[in-house]
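Report on the structure given below.
Note that this complex is displayed minus one protein chain, with the remaining chains in position.
And then chain A:
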Amino acid sequence: MECKVGDVVMPGNIIQEADALAKESKKVVLGNGLRLENDSAVSSKSGLLCKRKNIFYVDSYQKKYIPAKNDNVIGIVQSKTLEFFWVDISYSELAILPYLAFEGATKKNRPEINVGDLVYAKVVLANPDLEAELVCVDSTGKKGKLGELKDGLMFSCSINLVRKILNEKCNLLHLLSKECPYELVAAINGRIWINTKSLRATILLRDTILEAEHTAYNQMKDLVDRFATELTGIKI
């Protein structure tokens, strides 16, 4: 069966377009949901076949997170060892977060993080045969926005929703910021952390963000209006 870009593909479909491009001795990158089998590109997920430049990928709806390099994730510290934390990043295996991967950390000066705390970290090593490795610093040794997340509320959602609210075409977060000041971390492992000044606003914000999953881009304004109405109790 012929699969063109923009078609729905099922696992096992052969992507001729990628093969043809590769035969012209051009570099082709197989992204999420595609794999190389017997020298041809085969889809391993069901979803929409997309292409950007020379990258082919399958845009699918999924809840399970699979670590990949350079992803920003929210993890829950599960336990400590002599050298590192074990962190749950909603993958089947725990990830490693070394003590030295924090800003200003030395062998003697360890980060003050306890079991059960939330950390916002970057994946630096994602090998299918090894535990994923996380860091809380960038390449220059600064922590930037990474690190421990204090207070607030973390909730899980589908990976689709995180991609959606981070998409440039989605103005939800921008519209929400006009109604109520908030802090938000949307991590690609399907976890969102929010913090506002009041508990009620946090609960309403969580609800609004979760509802965005079933809302089209052009209807985000209505969604935010409803949020503002509920928050202030005044009808606009």
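Quick notes on this structure:
The working rule: a contact is a pair of C-beta atoms (placed from the backbone, for glycine too) under 8 Å apart; a residue touches a chain by one contact, two chains touch by 3 or more; residues count from 1.
As a working rule, contacts and distances are computed from a predicted model.
This figure omits one chain of the complex; the name its UniProt record holds, of "Eukaryotic translation initiation factor 3 subunit H", "Exosome complex component RRP45", "Brix domain-containing protein" or "Tetrapyrrole-binding protein", is "Exosome complex component RRP45". In the complete complex, the hidden chain is touched by one of A:Asp19, A:Glu103 or A:Asp117, namely A:Asp117. In the complete complex, the residue from A:Arg52, A:His174 or A:Lys221 that touches the missing chain is A:Arg52. As for the chain not pictured, it touches chain A at residues 6-8, 29-32, 35, 48, 50, 52, 55, 57, 59, 61, 66, 68-69, 71, 76-78, 88, 90, 92, 114-118, 149-155, 158, 160-164, 166-168, 188, 193, 199-200, 202-204, 206-207, 213-219.
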